[in-house]
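Of the protein chains in this complex, one is absent; all others appear in place.
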Amino acid sequence: MKKILNKTDAYVDEMLEGFVAAHPEYYRLHGDSGKVIARAEAGKQGKVGIVTGGGSGHLPVFTGYVGTGLLDACAIGDVFASPSAEQMADAIRAADSGAGVLRLYGNYGGDVMNFDMAGELVEFEDITCSTVLLADDVASAPPEEHEKRRGVAGMVYAFKIAGAAAEEGRDLDGVTAAAQKAADACRSIGAALSPCTVPQAGKPTFEIAEDEMEMGMGIHGEPGVWRGKLRQADEIAGEMMDRLLDDMPLTKGDRVSVMVNSLGATPPEELYILYRIVKARLEGLGASIVMPLVGRYATSMEMAGVSFTLCKLDEELETLLQAPCDCAFWRVG
Amino acid sequence: MKKILNKTDAYVDEMLEGFVAAHPEYYRLHGDSGKVIARAEAGKQGKVGIVTGGGSGHLPVFTGYVGTGLLDACAIGDVFASPSAEQMADAIRAADSGAGVLRLYGNYGGDVMNFDMAGELVEFEDITCSTVLLADDVASAPPEEHEKRRGVAGMVYAFKIAGAAAEEGRDLDGVTAAAQKAADACRSIGAALSPCTVPQAGKPTFEIAEDEMEMGMGIHGEPGVWRGKLRQADEIAGEMMDRLLDDMPLTKGDRVSVMVNSLGATPPEELYILYRIVKARLEGLGASIVMPLVGRYATSMEMAGVSFTLCKLDEELETLLQAPCDCAFWRVG
Amino acid sequence: MTLTRDTLLAAIDRIAQAMERDFEMLNAADGALGDGDLGVTMTRGMRAITEMKDDLPADIGMALFQCAQAFTKSSGSSYGTLLATGLMSAAKALRGQENIASSDLAGLIAGARDKMQDRGKAELGGKTVLDSLDFLAKALPGADDKAAAAAQAVDNALEEFRDRPATVGRARIFAEKSVGLDDPGMLAMQSVVKAAVQS
Partner (left out) sequence: MTLTRDTLLAAIDRIAQAMERDFEMLNAADGALGDGDLGVTMTRGMRAITEMKDDLPADIGMALFQCAQAFTKSSGSSYGTLLATGLMSAAKALRGQENIASSDLAGLIAGARDKMQDRGKAELGGKTVLDSLDFLAKALPGADDKAAAAAQAVDNALEEFRDRPATVGRARIFAEKSVGLDDPGMLAMQSVVKAAVQS
């Protein structure tokens, strides 16, 4: 897959330059690392701050979700690489308005170590931090070891729900609890058809034959649970739903939001074909679908493939999910 | 490029089934061809209707832009193929609430013939129609023959502006005039890096080497103005701006909206890299950028590439562009 | 020789087969300067006609009318719409008849050509399917062996226009590049006519 870029080393800086230039009403660069994005207008004083961070190449994840009712700031790494602890500390500073800051991010080694270090740095500045890790990818560890799972598209639900809780004026414990509840309520699985190319590596993250797909693949090309012949849409959707529902059974009367997400190149047309099956499966169980999200919410640049995320809702989560939010990529209410 | 689908013949029907299932608050199927989409809630009685139509595979174009402040109905063809005259007539019927209907669509032979036939059909039902053709692709004919040009992403501006004029309560002549003014104010150019595959054809629309790009290529893979080595982002953006500005010079004090659009697979990261140059060029001329649109507004499934559209604004167009609109893919205000 | 519902049914089969055979060729010819879908259009259209052909009435006008309807519903491409327009024109002229005299063929084709010209707003001589029809309409009246004359006419049309620039449709954007290339619509008409007259 070909890319439009200048020097590979400048990819992220130039991307962010264009990003804030295109959406000045939503985003601004904070600090001088050039890699921390904060809301154009800071959240209310005394509001709990929410930060995230992670590698570039997943837009709208991570930094796209900085916005009202969502995140306050984001530290941005190179493509698929964790930002540094110093950048994360800067993001925490940008998000803080005295009520503490929730670190809400995906469970990846580099991010965990660096957010831990960042927390140690800002402790000296009397900023209290809490942590919620997203670990929603069912393909990445069995249920007994669910805390080892990778974080993928489920983070969008966690951003939304935690963001609404913070906007509502809850304290750090309250926002953290809501975020943890959202994180616990999400299950995701992905299927990849083609790789993407990290600009600096210059070649695809993996190789896969023209007639093959991989089930359960990670958003950085981490291996999945099987690789085999490309199947028909209905079969793919069926297996993905099986794997999610095995992990988190749903039954009559349950309320659930579902995301059918393109990993990048896969067009919305194909997502709609898949959504037919997702909807039929959930309704077949007697569950009600709340606010289905079909589109590009968490990507890997030009990777072809999809992910499904289920977010099982109770009344609190449903209210928070449907509360207003606004960023350049997503608006509710 | 691999696709997720079932039977190729069912691609469009299944896509539309999922489309209305995912967004019932915005869209509904109208009539029994299964290929006409109308607003979930019809526009105000006595409002001028706006219909469009064209091939599938361009989401959000065409049918995604059915919504408040935008279109009333859309006839949907097979992938990259014009819908039939009968479907267009159905769309016109869905859009009519007594004040006449504007047919607003891209300048392609099949669409023109079929919309003409559709107009003849509904004439018997006393529905008055007007027509505005989008012909914004500067690569497809020289300025002297601009009326022969293909319609591409500029149609998004025309939908928005005409939609706002209709929502405001203008009559058919007024809406048609606003749409024509918008169509005349738009210039677009595209550059493709990779083809896409029409499901029924089963192979890519064209072939292009791993290190090549094509400037001026059409959204169905129609040839462009040159094919050569893939260049750096800044050079590509520079040439695209040159070609647009040659065709429609801008000068100090001009107000212009600009769209930096992905043809599908190209991720937003790359669009932001390009937008730096677009912005610098326009501001360098002393023009002011109004509501830049950076994202996926008009695509060709999984084609990699970008298009730029300039829409030069006067006071009327600017007001209409910034009026509220709402559909599943775009919201203003 | 007169043409009846049976002749029509047999011709439909042959044309449908020819379109399957020429699928890639027509897509490729159209793809050179256009969007590469002509093979798709023709196979879809002929499949749609094949599906309903057993229900075609003996009234040859009605039968052609129903063929035109089936073809247009299957796609709205330029070529499909033009073909259907041409069929409709013949259908109107033949309404109520159960057969077509071979001496009427030239007039029916000329009529189709004219209606298609109205619909597509293109000139004759523009290197399109219209020119193939024009050659057909002019070659048939004087010919004894109508089948051979028709096959010759579609070949001649291609020959005559190959080195002229396209002036219509997507290809006219690349008028210079089109010199030396056959017009895809004329190629499709060559296949259709040769399949139709073969027996």
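Per-chain residue numbering starts at 1, and chain names A, B and C are given in the order in which the chains are listed.
Throughout what follows, a residue touches a chain if its C-beta (ideal position, glycine included) is under 8 Å from a C-beta of that chain, and two chains touch if they have at least 3 such contacts.
Given the structure is predicted, the values throughout are model-derived calculations rather than measurements.
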Omitted chain's touching partners, listed by label: A
Options A:A21, A:V36, A:V61 or A:A81, residue touching the unrepresented chain: A:A81
Option from A:G64, A:G100 or A:G221 whose C-beta touches the chain left out: A:G221
Residue of A:K7, A:K44 or A:K148 touching the missing chain in the full complex: A:K148
Residue in contact with the excluded chain [from A:T68, A:N114 or A:S130]: A:N114
Subunit A residues touching the omitted chain (full complex): 77-78, 80-88, 108-111, 113-114, 116-117, 140-141, 148, 150, 198, 200-201, 205-206, 218, 220-223
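By our rule, only the chains that are shown with their structure count from here on.
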Touch-based graph of the chains, sorted into line, ring, star, complete or other: line
Centrality ranking, top chain (CA atoms only): B
Cα-centroid distance, subunit A relative to subunit C, in whole angstrom: 54
Where subunit A and subunit B are represented by their mean Cα positions, the distance between them in whole Å: 30
Centroid distance [mean C-alpha coordinates] between subunit C and subunit B, Å: 32
